[in-house]
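Only one protein chain is missing from this complex, and each of the others stays in its spot.
Our next item is chain A:
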Amino acid sequence: MPSNKSVSDAPITQFINCRILRDHRLQRDDLWVREGKILNPEKLFFDEEGFADLQVDCGDGILAPGFIDVQINGGYGVDFSQAADDISGGMALVAKKILEHGVTSFCPTLVTSPPHIYHKVRVHLEGPFISREKRGAHPERYLCSLAGGGLKDLLEVYGSLDNVAIVTLAPEIPGSLEVVRQLKERGITVSLGHSVADLSQAEQAVQHGATFITHLFNAMLPFHHRDPGIVGLLTSDQVPENRTIFYGMIADGIHTNPAALRIAHRAHPAGLVLVTDAITAMGLPPGRHTLGQQDIEIEGLHAYVAGTKTLSGSIATMDMCVRHFQQASGCSLEAALEAASLHPAQLLGISHRKGTLNYGTDADFVLLDDELSVRATYIAGHQVWRK
């Protein structure tokens, strides 16, 4: 049929027979896509007198915004923290593989590493400005202080900050508050983690611009009723108005007890961001593998620092986390899906482009069944993976 659309001749696809996540609710409605963006069909009808070129039947499935993983260290044998020559090849491999889990955007995470690693590609920098005690799987010998003068130290270690989306640091490290402020000024999301900070130190960091907590409960002081520590940020009254504190949760059933997950969710549902913290071994069979500068051991769904019982990261996939979160918390399907899409987009300040199915946003979405298993994944309106 000849096109009579006035704005563009690009083909229009209409996804029918589906329930879409819009305005925090699953609604029975069609999804329209043109040129990689979600299209407003009403405007198309009245302003352009246009119609769909192609209709795709979604078999009564759920269409949700594509998942965004802001903490993923690698997978399928690729380790983002290794100074491999083919770093973009490795990222491309992981990017392609995690489409199966519904992840359409992610922040490759680099854990504490010797300085030369950072000078290649960096997006979520977890360390090295973290607490010695709470380093978790991060190698002690590469931890740094900010004694030299804040941002200067950062730049010495990281090199340029141009491609950085998130930096995780410990706010009790002297000099960190000024660094938080300067990073925030550059539009970088500052996250608190791997830290022994008490609540007031954490609150100060928030007042200086921190907005995220790296894997809540893990690698920080446990909640204490007289000093809740970083966990207390979820209900702190010192958070500036109109600011939401987001917190990453590894909802794999291992890193956090479901009861703790529920406490966090009930205390502050709007801030919950599902992350995988997936490591190199994700997607690989059991055995010994490398993460950053250390060796790890896989047993079933657990990944330990080789020779210890310290968790070294998770090998759960994002869709597993979404399902587990929904089951453990009893929350609605919409809330579970938003924790993996809308909230990370809000955290990164990109919710005008990603994380929703609003008109004009990027057409990255995932088709799921009622059990939240991924049936197909779409990027820019094109199917990039199908079960």
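In the analysis below, a contact is a pair of C-beta atoms (placed from the backbone, for glycine too) under 8 Å apart; a residue touches a chain by one contact, two chains touch by 3 or more; residues count from 1.
The definition used in the following text is that contacts and distances are computed from a predicted model.
Per its UniProt entry, the chain excluded from the display bears the name "Glucosamine-6-phosphate isomerase", taken from "Septin-type G domain-containing protein", "Glucosamine-6-phosphate isomerase", "AP complex subunit sigma" or "Guanine nucleotide-binding protein subunit beta-5". For the chain missing from the display, the contacting residue among A:F51, A:Y76 or A:Y359 is A:F51, taking the whole complex into account.
Residue-wise, the contact with the chain that is not shown comes from A:E42, picked out of A:D9, A:E42 or A:D227.
Although one chain is hidden here, its contacts on chain A can still be listed: residues 4, 30, 41-42, 45-46, 48-51.
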